[in-house]
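Removed from the display is one protein chain of the complex; every other protein chain stays in position.
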Amino acid sequence: MKIPCPLCGARDSREFSYLGHAGLLDRPAPDAGDAAWDDYLHNRDNPAGVTEDLWSHDYGCAAWVVVTRNTATHGILSSRLAKDGAA
Amino acid sequence: MVKLTPTDPCADLLPVEHGHAVLRAVAPTDMWLVAPYNGKAKAAAKAAQKLVGQGWPDPGQGALSDGRGLLFFGHAHALLVGVAPSKDLMKSAAVTDQSDAWAVVDLSGDAARDVLARVTPLDVRPAAFGPGQCARCDIAHMQGAIVCLAPQQFRLMVFRSMAKTLVHDVTVAMESVAALGKTA
Amino acid sequence: MAFSALRVLKEGLTGNSGWTPHWRDPAPKDEYDVVIIGGGGHGLATAYYLAKDHGITNVAVLEKGWIGGGNVGRNTTIVRANYMMPGNSEFYSHSLKLWEGLEQDLNYNVMHSQRGQITLFNSDGARDAAMRRANAVINQGDDAELLSVGQLKKTLPYLDYDQTRFPIYGGMLYRRAGTARHDAVAWGLARGADRRGVDIIQNCEVTGIDTQGGVVQGVQTSRGPIRAKKVAIVVAGRSAQVAAMAGMRLPIESHVLQAFVTEGLKPCIDHVVSYGMLGHFYISQSDKGGLVFGGNLDGYASYAARGNLPMAEHVCEAAMTLMPMIGRAKMLRSWGGIMDMSSDGSPIIDKTHIDGLYFNGGWCYGGFKAIPASGNCYAHLIAQDRPHPAGAGFRLDRFATGRGLMDEEGTGSQHNLH
Partner (left out) sequence: MRVAGFGHAVDTAQPVSFTFDGKRFSGGQGDTLASALLANDVRLVGRSFKYHRARGIVTTGSEEPNALVTLTRGAAVTPNTRATMQPIYQDMAANSQNAWPSRAFDLLAANDLLSPFLGAGFYYKTFMWPQSFWEKVYEPLIRRAAGLGALDPTYDGTRFEKAYAHCDVLVIGAGPAGLMAAWTLGQAGLDVILADEHDTLGGRLLLESETINHTPGHIWAAEMAEKLHAMDTVRIMANTTVTGAYDQGDFGALQRNDAHLANPDATLPTETFWRIATRGAVLCAGAGERHIAFPDNDRPGVMLAGAVRGYLNKYGVAAGARVAVFANNDNAHQTALDLAAAGQAVTVLDSRSDAVAQGDYNLLAGAQVVGTSGRQGLRKITFTQNGQTRSMACDCLGISGGWNPMVHLTCHMNGRPTWDENLASFVPTPGSVPGMVVAGSAAGVMATGAVLADAVQVASDLARDLGASVQTPILPSTEDRPTGIKPLWEVRGHGRAWLDFQNDVTTKDVRLAAQENFRSVEHMKRYTTQGMAPDQGKLSNVLALSVLADATGRGIPETGTTTFRPPYAPVSIAALGAGGHGKGFAPERFTTSHAASVAANAPMIEAGFWYRPSYFPQPGERTWRDSCDREVAMVRGAVGVCDVSTLGKIDIQGPDAGAFLDLVYTGRFSTLKVGKVKYGLMLREDGFVLDDGTTARLGPQHFVMTTTTAAAGQVMRHLEFVHQCLRPDLDVSFASVTEHWAQFAVAGPKARNLLHLVVDGSVTDDIFPFMGCGAVSIGGVNARLFRISFSGEHAYELAVPARFGASLFDHLLRAAETLGGGPYGMEALNVLRIEKGFITHAEIDGRVTADDLGLARMVSGAKDCIGKTAAGRPGLVEDGRQQLVGLRPVGTVKKILAGAHLFNPGDDVHRTTDQGHITSACYSPSVGSSLALGFLKNGRARVGETVVMVEHLNGITATLEVCDPVFFDPDGGRMRG
C-alpha cells in the first residue's frame, strides 16, 4: 500500500501511522456541548466507500496528511497536507 | 578542569567492505535543523544561500558540496550541514543543533543500490533517486535519511543510539548482495 | 436428527444417504416476533438463546449472504476469558462457561479445545500488568497461573529464551482458554436454532428499517418487507451501514485484521501462545496441523476484508524472534476480517433510541470468544427489555458519559489502537 505524501511523493504505508477520520481536524470549541464532543471523540460516519482520514508520515517528513480514500477498495483518490486546512 | 573527549557512534564498527560495496563512517560535522518562522521563508532562504551557496531545498532535494549543504529534512525543516547557522539565519528561523544526534555513514560502490534495496522501501533506482536528492525515510525500521551524493554513493543517517543496528543491518545486506552476486 | 457416534456408524454402513440438512432454507414469512439482522455467530447465537431460554421461536435470522460468512468464519478461533475491566470480566467469564457446555447443548461438536493459553510478558512492567489482569480473572472466579521462565522452558521448549530481542520474563497460563472450530460454531448454532423453529433466511439483505412514531415496525429486505415486533441489529463489520438505516451514528470505525495459516504440520504447538511486544502475536495449531496466527490490525479504516504486506511481515518477524523454529513452516493462506473497532475497545449490547430496535456490535477483534454470551445476553435484552447482568456494562452511552469505559489496553478513544 502506498500513501501519497504531498511532500515526499508516494511512499510505502509502513512509513506512516494512522489516526482516524479527518473530522478530527474540526475540534469543537470547549463550550460546544456534550453531544458535539461525543461526536468528535467517538462517533464516526465510517463509510464503506470514500472517506478522508489522517495519516502521519512518521518515518518521512513528519507531515500530517489528509488522504481521500475508498475504504471498500483501498483506492486512493488524493491527499493534502493537514496544515493547509479543509479541502 | 575536566577534559571531555568525544566518541563517535560508528567509528569502531567501520569501515566494512563486502563484494562491491563499502560502508564508511563519516566524520562529525555541524548539523542544524532549521525551521523558518512564519512569513520568514524568503529571508531564511537568503541567509542559507549566503552560508552554503544554495537556496532552500524543495521537498526531496538536498546536495552537499565540500561537506556543506542544506537538505530537505521534513515538512517544517531543512538540515544545515557542515557549517553553524549565521546570526542572519537565526533571525528568520528556529535552529536546533543536531550535530550529535545522528549516526552518519556513507555507502558506496556498484552494489550500493542493491544494498539499499534491502534496508529501505524508498525507490532508489537511478532515475528516481540521483545526486542532489535527499529523502527522509524508513531505514531498517528506523527513522532515517538518505542523501544521494554521487550515482553510487549514499549518505545514510539514523539516530545516534541506533548506530549499531544500522551498521549491522547494512552489513548483513552487503554480505547477502555479495553472496548472491557469486551465485548469479 | 440427533448426532451421535452410533448415527455416524449407522449412516456409514448405509451409504450416508440418511443425513439431512443441518438447517432448513425457509421462505421468509410476512411477520415475526423478532427479526435478527445478521446471520453471523452472534446473530445465530441470539436466535438460539431466544428460542432456548425465552421460548421465543417466531424468529427470523436474515443474512445478506450465507450464514457464518463474516468474522465467525475468518478468525484465529481463540476462546478465552482473561479480561479485567468491570463489565468485560463477568461477560467473558459467562461466555467461557457457556462454551464449556456448548457442544452437548447443541449436539454439535464445535471442537472446543481447552488446550490452555499462555500469554508471555517481557518486562517487569508487563509482568505487573499481567498480574493485575490475572488477579482480576481469579477474582471473577476463573483461573490463572503464573509460570516462571523455568516452567516455560519445559512447557514451551521451542521459544527462543537466549537471543530474542525482548527476553521472556515469564508467562500467565489460562488453562481453560483454547480454540474451537469456527465454522462449526456457526453451523451448530444455526442447526440448534433451526431445530427450535427459528427461520434462517440466507441471501436476504436488509435494505431499510421501518419505524413509526419512534417504534420499530419491521424491515425492508431484498426479498420484500417483513414486519416485526422487535428488530435486532447484530452485523459487526457492517454496523455503520445498518445502524444508519435507523439514523444512528456509532462510536465505531471499521478496520481490517489479518490472519494467517500455514500448511499442515505434525503437532508442534500445543497451546495458544500470545506475545505482546510491538503489537501482538498469537498462534495456535489447528487439529489439521496448520499453524494459525495473527497480530494487530493493519491500522487503517477498511471494509475490504483483506490487508497488506507490512502487517503480514511484522507478524512473521515476531514469530522469528519468539519461536524461530517455525521459520520453515510455510504460510499457506492469509485473509482479513472487518472489525467493528469501538472507541474503548469493548462491545455494545443495548437498546437504541427507537423502541423495539436493539443494537449489538463493536466487538473489535474479540468477537469469536464472545459468541455464546453475546447471543445469551442479547436474547435476554430483546426478550425482557432489560440487560442480562453479565452484559449490562455494554451501554451505548458510556462514551458520552465516560461512565464504565472498558479500555482494556488503556489506549483511549482512538478506535484503531484497541
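Order as written gives the chain letters A, B and C; numbering starts at 1 within each chain.
Note that contacts are C-beta pairs under 8 Å (C-beta built on N, C-alpha and C of every residue); 3 or more make two chains touch, one makes a residue touch a chain.
The structure displayed is predicted, hence computed values, not measured ones.
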Displayed partners of the chain not shown (whole complex): A, B, C
Touching the absent chain when the full complex is considered, from C:Lys29, C:Arg132, C:His353 or C:Arg386: C:Arg132
Residue among C:Asn58, C:Thr155 or C:Thr321 touching the omitted chain: C:Thr321
Footprint left on chain C by the chain that the document does not show: 3-5, 7-9, 12-13, 15-16, 19-25, 65-66, 68-69, 73, 86, 89-90, 103-104, 107-115, 122-125, 127-136, 138-141, 144-146, 157-158, 160, 163-167, 178, 181, 183-184, 187-188, 202, 262-268, 277-278, 285, 287-289, 304-306, 308-309, 312-313, 315-321, 324-335, 398, 400-405, 407, 409-413
Interface residues of chain A (partner: the chain not displayed): 1-2, 10, 12, 17, 19, 24-25, 27-28, 30, 34, 37, 41, 54, 56, 58, 62-64, 73-76, 81-85
Absent chain, residues of chain B that touch it: 1-9, 28, 33, 35, 37-38, 75-77, 94, 96-102, 117-118, 120-125, 127-128, 140-142, 158-165, 169, 172-173, 175-176, 178-180, 182-183
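One rule holds in what follows: only the chains that are shown with their structure count from here on.
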Where chain B touches two or more other chains at once, by residue number: none
Touching two or more other chains - residues of chain C: none
Chain B to chain A touching residues, read off their complex: 59-60, 72-76, 121-122, 135-138, 143-144
Chain B partner contacts - residues on chain A that touch it in the complex: 7-9, 11-12, 14-15, 57-63, 81, 83
In the complex, chain C residues that touch chain A: 238-241, 249-254, 299-304, 308, 310, 343, 399-400, 413-416
